[in-house]
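Of the protein chains in this complex, all but one are displayed in their positions.
Presenting chain A:
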Amino acid sequence: MRILIVEDDAVLGDGLSVGLRLSGFSPELVETCADARHAIAMEGFEAVVLDLMLPDGSGLELLRELRQSGSDMPVLMLTARDGLDDRVTGLDAGADDYLGKPFELPELSARLRALTRRAQGRAENLLHWNGLALDTARMSGRRGPEEIAFSRREYTVLAALMERPGSILSKATLEERLYGWQEDIESNTVEVHVHHLRAKLGSGFIQTVRGAGYRLAPEAAT
């Protein structure tokens, strides 16, 4: 799940970035409103974690701009100002949720899952495909009575594919989901994780599209 984090505090930004990645998200961190605008324009993020006070402007302004442009991307406001008035202003400006600093990572993760779940019209934290139910909160799968555990990176690759069943994700896209923009990427890791996933889910679950990337096999007729 791709999350855009807009936070200018270095330690907190890093914490959010690493913490959300450990929780199975694919976060990208930007520190200014300007960078946030570019990031939002470029890529489809599934949610934004937005700090209220940024060095080059107010998060609220950015949020209003986003809503005026017609975007309905879920936005979670993250701010030190969590008084009633501040919350009301934030929500009225178009925020979908509000979290006061300091907060705990599990709560932030849960709220982000809830936001994206709601945006996608789902009632539970489960992605379904070909008999596999992927629990996005526990990062584990279930097929019939069988519980399937995934490593964090395996889960990230699988979740990326299951969020858009049928569409082809390039190796670069998947690498980005695994490591974000700024990090060094170990070569071959996507292949390694797909290999492990095929071993757990059956070789036909993920298909290789030559020259393009990977996609989920079409659902078997039942």
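Basically, contacts are C-beta pairs under 8 Å (C-beta built on N, C-alpha and C of every residue); 3 or more make two chains touch, one makes a residue touch a chain; residues count from 1.
By our rule, contacts and distances are computed from a predicted model.
Per the UniProt record, the chain missing from the shown structure is "histidine kinase", taken from the list "Branched-chain amino acid ABC transporter permease", "YjgN family protein", "Peptide/nickel transport system substrate-binding protein" or "histidine kinase". Only one residue from A:8, A:135 or A:175 touches the chain missing from this view: A:8. Residue A:22 is the one among A:22, A:149 or A:172 that touches the chain missing from this view. If you put the hidden chain back, the residue from A:104, A:147 or A:219 that touches it is A:104. For chain A, the residues in touch with the chain missing from this view are 8-16, 18-19, 22, 31-32, 51, 55-56, 78, 80-81, 100-106, 152.
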